[in-house]
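I am attaching a structure below and will ask some questions about it afterwards.
Apart from one protein chain that is not included, each protein chain of the complex appears where it belongs.
Here the chain labels run A and B in written order, and each chain numbers its own residues starting at 1.
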Amino acid sequence: MTEPLNTMPENEQPVLNISGLSTVYNLKIGQVKSVTDVSFELARGEILGLVGESGSGKSVTGLSIAGLITAPGRVVSGSVLLHGQELTTLSENALRAIRGNDISIIFQDPMTTLNPVLTIGQQFFEVIHAHRKCSYSQAMKEAETALIEVGIPAPRERLDNYPHELSGGMRQRVCIAISLINKPSVVIADEPTTALDVTIQSQILHMMQRLVRERDVAMIWVTHDLSVVAGFCDKLAVMYAGRIVEAGPVQQVLSNPAHPYTAGLMDSIPGDCLPGSRLEQIPGTQPSPLQLPSGCAFRTRCKYARNECAEKPPEVAVGSGRTAQCFFPLTEVQNVRRK
Amino acid sequence: MIAFIIQRLLQGAGVVLAMSVIVFVGVFAIGDPVELLINPDADQLTRDAVAHSLGLDQPLWRQYLIFLWSAVHGQLGTSFVFNIPAIELILQRLPATLELALGATLLAITIGIPLGLIAGLFDNSWFSRVIMAGSIFGFSLPTFWVGLILILTFGVWLGWLPVFGRGETVAVFGIEWSFLTLDGLAHLALPVLNLALFKVALFIRLTRASVREIVPQDFVRFARAMGIHPSRVLTRHILKNIMIPIVTVIGIEFGSVVAFAVVTESIFNWPGMGKLIIESINQLDRPVIVAYLMVIVVMFVFINLVVDLLYAVLDPRVRLGSTSR
Partner (left out) sequence: MTGSNTQQSAVPLRGAKEAHATKPQSNLSKLLAFGAEFCGSPAALAGIVTLGVVIAAAICAPLITPQNPYDLSTLSIMDARLPPGTSNFNGYTHWLGTDGLGRDMFSAIVYGLRISLTVGATSAIFALIIGMTMGLSAAYVGGRTDAAIMRLVDLQMSFPPILIALILLAILGRGADKTMIALIAVQWAYYARTVRASALVEREREYIEAARGLRLGHGQIIFRHLLPNCFTPLLVVLTIQMAHAITLEATLSFLGIGLPETQPSLGLLIANGYQYMLSGAYWISIFPGIALLVTLLSINIVGDRLRDMLNPGLKR
């Protein structure tokens, strides 16, 4: 990491400011609270890792920010400020002008994100044309430059290809180039490397990191993989059952987790344990989203849980720029003993 | 591309050949071929002469070759009801049937696809439910009975439209067409509607199913997430994808409409080849039956070829020549 963490210049406003965001799905079998009271902010050139198991609400958080929640889902409360502008109250038309333009999304599976019957060039044109007047040939020039930036050789030929003619890694590079074509200030990346080979994954991570720094983009990197977050993100927010249970600068959180869930996640990374030793795992399974436990949702699986945990846990500051939603955040001593 | 067309033509020739064997065995070997080709009132001498000229004293495989040889030369026997070559009779009736089938297919597309789109895009709304309920209704209505109801309603009770025959025709390139005159169009209206109704239901269901398959896909969500206007998402992203299965089915269904014209033509007294085949079956005019079947088989092989080509043109994922789908 080249820059010191979490030090915003005093006069610079955060690009994105999320506070109290809650999203629910009203299903026949009941209401699912996918995202509850999520808050964070993000500055230019900063990467936030949003980590959690599947179903923890991390992807829904990303979609909620971009205003992409459709029925039966609904953003019920909270605010999303982009450059100080409130997005949750905007009309669909105004939101659409922002989507793909100032806020962009990269999806998980590059094999299905591109339209199979349009050429790569046409797909670039669609996205450029949606936001500004531009001739097709002009769009192709831009697209070619964008493809070079994401490391695609012979970009001109690629523009005439259909998606099925490209490999998975190549397609994800194309998706990234399309997402960035209108120079967004915020990019929400929903596990964009999960579906790829490990070698290609690290190439793409490096490329993304470079692009974010060069272009001063604020990025939310949604993932379930803590090991990706470690070398890549600046800040980390850990989600469990729709809430951010712990947030802070990556190195500090990872070296000294305050929430027992974060600690549990770290213990279950195979790389961290000695060969032959038993891999730790969090006992139990995630609670059903229809019947979340009262108070701290993690208490049913937490080995530190006590009676107090049935109440709503407080958000406590556990260091500079660090918070955890827990009655009994882990101390450094406990963390040393844990290892 | 050319290799693909040749491959398909060969396959088609194979199908035609297979069908000719079936038709030959079915009509010639089971029935009496002499009766098939000459007037039943002919005397024994003529019968023997015909039997000899057909080579009926030859083994079956040689008889088949003779049949095939004359078929290739366009000789499929002479209708003993009309006393003209059967193939000529069929070809005379072909334009009337084509006119009917094309009209019905067009009508089915223009009604069915938009309704299917609506039903697929607004899945839970009340009008989608109405459309789907209507499509089950259209699916269940037997074509011939609907024909009767149409005649009863528009012909007998309301008296708005003619219900019998083809009406005035105009010759274009030596072929008589009725859709170019007002009277002809009036005569076309009910048969076309009748023939189209079942296909409307089919296109509604097909379009809805395709839309529901495409809409939740990632690339549609991605297009929306990139701020592309919904109407553009619909035309460029959704429609372009669903057109692939739909165009294929349109081709196949056109063939089916030609076959189904048998029913509609019989009810509306439409002088097409469908009505002719039913009359021929009832009058045992076998040369005409054989000619009809061979014409239909060739037509189907041709339609399937066109459908395959269209499919390859529309879907970039299909590579011509490399598949034997």
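Everything that follows uses one rule, which is that a contact is a pair of C-beta atoms (placed from the backbone, for glycine too) under 8 Å apart; a residue touches a chain by one contact, two chains touch by 3 or more.
Just so it is clear, the model here is predicted, and its values are computed rather than measured.
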item	value
Contacting the left-out chain in the complete assembly, out of A:P289, A:P313 or A:P329	A:P289
Contacting the left-out chain in the complete assembly, out of B:I136, B:V172 or B:V306	B:I136
Residue, one of B:L115, B:I131, B:V262 or B:L276, that touches the chain absent here	B:V262
Residues belonging to chain B that touch the chain removed from view	15, 18, 22-23, 26-27, 30, 123-124, 133, 136-137, 139-145, 148-149, 151-152, 156, 202, 205-206, 209, 212, 215-216, 220-221, 252, 255-256, 259-260, 262-263, 266-267, 277-278, 281-282, 289, 293, 296, 300, 304
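Simple rule for what comes next: only the chains that are shown with their structure count from here on.
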item	value
Residues of chain B defined as touching chain A within the complex	217-219, 221-229, 232, 236-237, 240-241, 244, 314-317
Contact set on chain A toward chain B in their complex	66, 68, 96-101, 104-105, 107, 109, 112-119, 126-127, 130-131, 162, 164, 175, 178-179
